[in-house]
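My questions all concern the structure below.
A single protein chain has been omitted from the complex, and every remaining protein chain is retained in its original position.
Showing chain A:
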Amino acid sequence: MVAEFQAVVLAYGSSSPLEELIPTPKPLLQIGNFPLIYYPLQWLLKNGFNQAIVVVSDSTERDIFTALAPFFENEMALEFVAFPEQEEFGTADALRSLHKKKKLKADLLVLSCDVIADICLQDVANLYRVHDASLTVVYQKALASDVLIPGAKTKKHHDREIIALEPVSNRVILATSEADAEEFLEMPRFLLMRYPRLRVRTALQDAHIYLLKKWVLDYLVAEPAISSVRSELIPKLVRKQHRSKSQKSSQWPTLSQQQQQHPHRQTPSEMTNNHQGEQLDRIAAEDELELLARDMSMWSDHQGDMADTYFGNSIRCYAYLADESFCMRVNTIASFCEANRQVPRILQALLPPNANPKFIHPGVVFQGKSQVGADSMIGEGTTVGDKVSIKKSIIGQNCRIAEKAKISNSVIMDDVTVAENGHVQGSVVCSGAVVGEKSELKDCLVGLRFDIAADCKFTSDTLTDVDQLMEY
């Protein structure tokens, strides 16, 4: 697989879901006491990759390097490629720059630094290989919208993606979003004739794991306007799939004068479009021998007509649905909490069988009897007082959990103090914060070094320094 695919992990400046609370860059957010970027790399390692390119920004390169060094020093050759931080530098831009630096030699496995997955890469690769795909996208189940999210309630309208799949091969026929479709989902008739049975899914999210043909990079170079892989490159490739190759640049000779009357058809870039179409055909051209083999083969991806296999399309996009296995992106507070809850399960899946991860660090000091659930993790140097109960929670390093504190369903980062009788439930408490005596927190977000006085009660609130200033 290493020779076939080159792994690229994009850890370049995407904003952290907790940026309001804590300035840690996203790749270094702690999930179950590991930096977030540890998970995709560990997944690659598990799937047989011993080298990977990690794209980082200048400012975070050193930190990330240091954070990863203890885990992968002897196991994986990580090549860090740093780009200076700048606005509007999307995922596609990063790939394009990599390509221009001649770093890329094979087909690509691109993944984002915030992917936590234990899907079998072999299956994804097989889907890619079977159809000699141009692009294979992994889709995950979107988080259920009724999950309780800590912090102040914000009404967020979430736009669902609409993906039409051919049910047998999982070829992506149409990708759009609810906002684009508005009242009606429009489907060209010829597509329905070709793919008369379509599965339309809305609860799927792009998991930011892509297998790409190398020529896609040439296409990116040819189309400098594409900046994001997810929102621009993929929809574009999905649409371009259905072009017929035989089609020469369609001329529309006499109607150019009518632009004022038909603005929606006569785009000014029409001629260049045609030009681009031809260029894409050239870039995406398949090996002639392979075409010949396919032509002579009995196999076809569809039945009921005499059309060529794949209808002669040289661009083919497929979707791998991570319906059963675990796959998620940590890009929202909700998924951050969810990921922390799932950490024990994930670590078991990702680590080699003999690793036997320790959920409670040997350096934890227990002062008396306390209940710690098997689904909780406690970091090094933390003291846990008498009669403390910890359930389904992740507790960082050097924390102090005082007597009779109760912590459930929460994420407590490093150096946090929970005083006697403190209750923390369903919350995220950032580093250095203090939860006062007998204070109760329910579904709250507590910012960096935030002090909560004794006997306070908060429910579904975001507590940061700014609020503090305004309140007192």
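Note that in this section a residue touches a chain if its C-beta (ideal position, glycine included) is under 8 Å from a C-beta of that chain, and two chains touch if they have at least 3 such contacts; residues count from 1.
By definition in this document, contacts and distances are computed from a predicted model.
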"NEDD8-activating enzyme E1 catalytic subunit", "Translation initiation factor eIF2B subunit epsilon", "tRNA (guanine-N(7)-)-methyltransferase" or "Ribosome biogenesis regulatory protein" - which is the UniProt name of the missing chain: "Translation initiation factor eIF2B subunit epsilon"
Contacting the left-out chain in the complete assembly, out of A:Lys46, A:His99 or A:His242: A:His242
Sole touch to the unshown chain from A:Asp123, A:Asp305 or A:Asp465: residue A:Asp305
Full-complex touch with the removed chain, picking from A:Ala69, A:Ala106, A:Val130 or A:Leu192, is A:Leu192
For chain A, which positions touch the chain that isn't shown here? 142, 160, 162, 164, 167, 178, 181-194, 196-204, 239-244, 247-248, 250-255, 258, 261-262, 264-265, 273, 303-305
